[in-house]
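One protein chain omitted, others in place.
Letters A, B and C mark the chains in the order given here, with residues in each chain numbered from 1 onward.
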Amino acid sequence: MSDKIKIGVLGASGYTGADLVRLAARHPNIDITVLTANSHAGKPMKAVFKHFSHITLPDLVTVEDADWDAVDAVFCGLPHGTTQAISRDILEKHPKVKIIDMSADFRLRDPVTYKEWYGLDHSALEIQKEAVYGLTERYRHQIANARLIACPGCYPTAVLLALLPLTTHGLIDPDEIIIDAKSGVSGAGRSPKENTLFCEAGEGVSPYSVGKHRHMPEIEQELGVSIGRSDLRINFTPHLIPMSRGELCTSYVRLSAGHSADDLRQALVKAYADEPFVTVADPGVLPQTQMVRGSNYVVVNVIPDRIPGRAIVISTLDNLVKGSAGQAIQNFNVAFGLEETTGIEQLPLFP
Amino acid sequence: MSDKIKIGVLGASGYTGADLVRLAARHPNIDITVLTANSHAGKPMKAVFKHFSHITLPDLVTVEDADWDAVDAVFCGLPHGTTQAISRDILEKHPKVKIIDMSADFRLRDPVTYKEWYGLDHSALEIQKEAVYGLTERYRHQIANARLIACPGCYPTAVLLALLPLTTHGLIDPDEIIIDAKSGVSGAGRSPKENTLFCEAGEGVSPYSVGKHRHMPEIEQELGVSIGRSDLRINFTPHLIPMSRGELCTSYVRLSAGHSADDLRQALVKAYADEPFVTVADPGVLPQTQMVRGSNYVVVNVIPDRIPGRAIVISTLDNLVKGSAGQAIQNFNVAFGLEETTGIEQLPLFP
Amino acid sequence: MSDKIKIGVLGASGYTGADLVRLAARHPNIDITVLTANSHAGKPMKAVFKHFSHITLPDLVTVEDADWDAVDAVFCGLPHGTTQAISRDILEKHPKVKIIDMSADFRLRDPVTYKEWYGLDHSALEIQKEAVYGLTERYRHQIANARLIACPGCYPTAVLLALLPLTTHGLIDPDEIIIDAKSGVSGAGRSPKENTLFCEAGEGVSPYSVGKHRHMPEIEQELGVSIGRSDLRINFTPHLIPMSRGELCTSYVRLSAGHSADDLRQALVKAYADEPFVTVADPGVLPQTQMVRGSNYVVVNVIPDRIPGRAIVISTLDNLVKGSAGQAIQNFNVAFGLEETTGIEQLPLFP
Partner (left out) sequence: MSDKIKIGVLGASGYTGADLVRLAARHPNIDITVLTANSHAGKPMKAVFKHFSHITLPDLVTVEDADWDAVDAVFCGLPHGTTQAISRDILEKHPKVKIIDMSADFRLRDPVTYKEWYGLDHSALEIQKEAVYGLTERYRHQIANARLIACPGCYPTAVLLALLPLTTHGLIDPDEIIIDAKSGVSGAGRSPKENTLFCEAGEGVSPYSVGKHRHMPEIEQELGVSIGRSDLRINFTPHLIPMSRGELCTSYVRLSAGHSADDLRQALVKAYADEPFVTVADPGVLPQTQMVRGSNYVVVNVIPDRIPGRAIVISTLDNLVKGSAGQAIQNFNVAFGLEETTGIEQLPLFP
């Protein structure tokens, strides 16, 4: 075990942290050394997540009690707002540690936008500057050299992988992007809330956070970067679906003059020809969350719209894997010079 | 029982037929006299639907063996294409019978459009002419005097109740209507198919029939009527959701110059002020299928879009009730001069 | 409205209270006058349960602010332990009011047993004495004259209706009753808890409270009454199932000498021949929760066991209707001299 990379997981009692542990525990180059969860400190991990009853893991400790000397990398699965100071402290005291943050704390480059959407001042702007947005397929080279990787939100990952090649090449009108998103319930986390109870979320569909979802500015930022604009405004309308995992984004776009839905599809085929985790479905095949459950894969496709001059772009992923823990491992692999697919090649679980 | 209205149900072994029976069996003015289901003829209804074990119903017979002399009204829950000849025969031989058709056979006024979408020539054009489109809130007066009522599809009911007041009053651009629809699995019927198995439809979201769904021309027809055009083209993109009942349509619309999302909402408030089954949700309250399950209610609302000049119109209903059997009973009540709400006032079942 | 019976609902913000309101709002002889929910006092009911958006109901008030002078009957849907003092106070000050309690507070006749299982001293023993156990089919005559009706738990209702005719007639060995129960999640209430989150309860089966469930002593009490014993001990093992409503109890019993599974079934047929809500399924038909969802019906049947001398008794009901609010209305009807089936004749909702 001596040549394995030692990792710590901040916030191991949430779904994101747990899925990171699930993957990391079987990753051939990882040694899980520290697991934190302040509200469950002192407990074995299997007391908090029974599906870990089969293996031996470090007991949970508080963030304060964690031994950061013992780790080479830290994965953060904490709620936004709590990661900033901790990350700054770790990087100050342990400059060789790499932080892979799955929270929203370092995704937005503009502190004004951060404050506007998250309601608080950013408290670690000095390290925000060096944070790399962890959309692996887009920022792979920067990630390789980063100390602080801000993994994208689950929705932004699905939307950006589908739309960035299209905006970048000017194939669609960036001012009329309508994204109707559907997500499983795990995206809302494990803290008990009325709206995520089985009886409330089951057997029904609910739009939520319409016009207010915090993944909006993130999508706008990155689509904006691709076309050199900072004033982009999109429609992003999420719906809660009675399933645990999975996310599907149906994006309605206006074609740039002279282009067809097939041109868009070809742009995706070209963009992802060598990507191990992005599958462009065969023509006419409609992406569905069942194609990615439990895996790090993304599926995208483009379908013609009945309204002339428009197209429908569909993308899907597992919000806890490619939308969070899987992509974090992917970035970890890149940052530590490992084969990018190591430990995240599991095929989807179906049914 | 002598003064009750006698009804027959064609196709009582499907979900639509069964939900009609569920409501009709407790309707104070209805006497269920005939139930047909060719593939199950000779069986008691409770052998086909065990939830009817508690009551006494006529045994199932073939369409050919049904005694139409014994009925005042016929509800058709057959697949499209099969209802036309049967309906014509019944009306010819029993001119006082009223037919309330829940299939798609008499919804489209233009036989060319019918053939284009359903792949066959209409075989009863003579009675198609007198068919009234059974969207109760829109065609109540014609329904009162009709012999043949073509109940709308489930999706068209949800979409049209949300959008007709808006197109009628010129509040939105009719050429850019994008409808992202989500439906429970019962809409696909009871015939065993791979894609509606529990293991296939569960724990996942699947777009389907994108650009091809047969409810498209129906929506285009009725929105077109409202603005005097026959060339309307809409986007309608349905998704299969892991729930049995319920449908939610999220419509993305461009506002006509000078109008706001609130204007749209006010138009809905005004249109439905006296309607017993259409609820305009309070400002900001997002309609969800959980608000209507098992009931004849529809909920609509309008939410501002983040993209200037656009709005989001959301509507929801139970596809088997207001989207089919409930609206059929509502039309029956109108056609027979009963109180419109008779027998369909059940409140939604939640959770 | 003047000749309607005025009711109040204590604890209207829980699932049980809400289902009571759903039924009462359409009951022809009921006028809902008071709704209490201390944590939501001041809100309209539709802010707490959106499926009531279609109708007008009294706003929620605190228990303290409720006007008991205005009511003829009180339905209690509060957690156990909180109902005792309130019920005593109401009965003292308003001796003509009838209380139909859906909590567990007055079900156990023996205060020692109550304390053992609920962990606290009973605080209203003076009215406990006059409480009638509200299993309508068993105690109909006493209920007709009661001021305080203690409605049975959901599981006891399903089990007792299945087994009481068998123990009463000595057809089974009372000392070897094994009850494997399966319940939907609504039985756990609406207070957010980790184990009833969609992601935790979905796509899985969990046994719970094995050997500790509080419905055990209630079943033992009533089975014991039927055979004149107070020392009965049963096995009752509940499992949480990923569905919102419904309960199925599979009881494994040893036949008394000389008896067969068919004898048991005949005893049920005879016992329930005239009961409006208890259906004995046809021979060989296996009860399933889909036969009762949303309704006040119970289905029971007996199946031979492969082990000689044993039989399997299966019973099913909707835990929120016959297992709680529906049976409460049924008892209300009896207590106020109405037709017993009034307002609770809805057929099951399927699918």
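Here is the rule we use: a residue touches a chain if its C-beta (ideal position, glycine included) is under 8 Å from a C-beta of that chain, and two chains touch if they have at least 3 such contacts.
Just so it is clear, the model here is predicted, and its values are computed rather than measured.
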Omitted chain - touching chains that are shown: A, B, C
Option from B:101, B:203 or B:318 whose C-beta touches the chain left out: B:203
Residue touching the undisplayed chain, where the options are C:235, C:260 or C:342: C:235
Among C:107, C:138 or C:245, residue touching the chain not depicted: C:245
Residue, one of A:52, A:133, A:252 or A:332, that touches the chain absent here: A:52
Positions on chain B contacted by the hidden chain, ascending: 15, 185-186, 190, 192-194, 196-203, 242-244
Footprint left on chain C by the chain that the document does not show: 175-176, 178, 180, 182, 184, 199-200, 202-208, 210-211, 216, 233-237, 239, 241-246, 248, 250, 252, 286-290, 293, 303-308, 310, 312, 314, 316, 351
Chain A residues that touch the omitted chain in the full complex: 15, 18, 22, 25-26, 49-55, 186, 202-203, 244-245, 277, 279, 281-282, 285, 288, 290-295, 297, 299, 345-351
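Here is the rule we use: only the chains that are shown with their structure count from here on.
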Of all other chains, the one whose Cα centre sits farthest from chain B: A
Copies chain B and chain A - interface residue numbers shared by over half, same or different: same
Approximate Å spacing (C-alpha centroids) for the pair chain B, chain C: 36
Centroid distance [mean C-alpha coordinates] between chain B and chain A, Å: 40
For chain C, residues that touch 2 or more chains besides their own: 15, 186, 202-203, 244
